[in-house]
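Of the protein chains in this complex, one is absent; all others appear in place.
Presenting chain A:
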Amino acid sequence: MSTLEIKDLKVQVNTEDGPKEILKGVTLTIKDGETHAIMGPNGSGKSTLAYSIAGHPRYEITGGTVTLDGEDVLEMSVDERARAGLFLAMQYPVEVPGVSVANFLRTAKTAIDGEAPKLRTWVKDVNGVMERMNLDASFSQRSVNEGFSGGEKKRHEIAQLDLLDPKVAILDETDSGLDIDALKVVSDGVNRFRERDGKGVLLITHYTRILRYITPDYVHVFVDGRVADEGGPELAEELEANGYEKYLGTTV
């Protein structure tokens, strides 16, 4: 059971010209087992939504609520949110020098589960995931994201999704910068996660390409910090054909 409920969420960031409102009241509910795609032009606030839910300090919540199975997410610290079952696959994963992937994954798994994973099964699990994500066995010994190619960074994010097994995954433009082979590997990883019981996915993307591999239950069109349109997977096809012009016209 997992429901992520976002109600009338308003978010601002501080810029040189003072605070700027980015999200102007976003309402969205992701129920058990559902996959929602959020599409929209650059600057519409898609990534802001992702980072606000994850608790990045740059984003200031000025109104609304976010709950996960009724628990107030906005009251939680960044790590509490992750332990409550939220996961954010980042568009630009951060390099952490000197911290090995192996050490990082084990520390994260221990934190999420509240106990260290059993060594034998854990090594098997990690190796299995690395293989499925088409990442070399030596990958575990490298520093987190340091010197990774764009594709490796994204595959490493999805490897974490697999291992950490959250309730709800937010994927922020996981498809951007991927060639078609890497896109398939990443999509397969996300689909394997979706096959598990009751997992929610919020898939943020600029392009419809990834939706050929991951079929969403709902599509939301984001424009200027609001949901401008909603529909089923057919809405993505329409966007592919006609672009965002229709929505941009109405908001100017």
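Side notes on the structure shown:
In the analysis below, contacts are C-beta pairs under 8 Å (C-beta built on N, C-alpha and C of every residue); 3 or more make two chains touch, one makes a residue touch a chain; residues count from 1.
We take it that contacts and distances are computed from a predicted model.
The complex appears with one chain absent; UniProt names that chain "Fe-S cluster assembly protein SufD" among the candidates "ABC transporter ATP-binding protein", "Sulfate adenylyltransferase subunit 2", "Diheme cytochrome c" or "Fe-S cluster assembly protein SufD".
When the whole complex is considered, the residue among A:Lys7, A:Lys24, A:Arg83 or A:Arg209 that touches the unshown chain is A:Arg83. Across the entire complex, the residue among A:His56, A:Arg192, A:Arg226 or A:Lys246 in touch with the chain not shown is A:His56. The chain omitted from view is touched by exactly one of A:Thr35, A:Thr48 or A:Gln160, namely A:Gln160. Take chain A: the residues that touch the chain left off the picture are 54-57, 77-79, 81-83, 87-88, 90, 93-94, 96-99, 103-104, 107-108, 111-112, 143-144, 160, 164.
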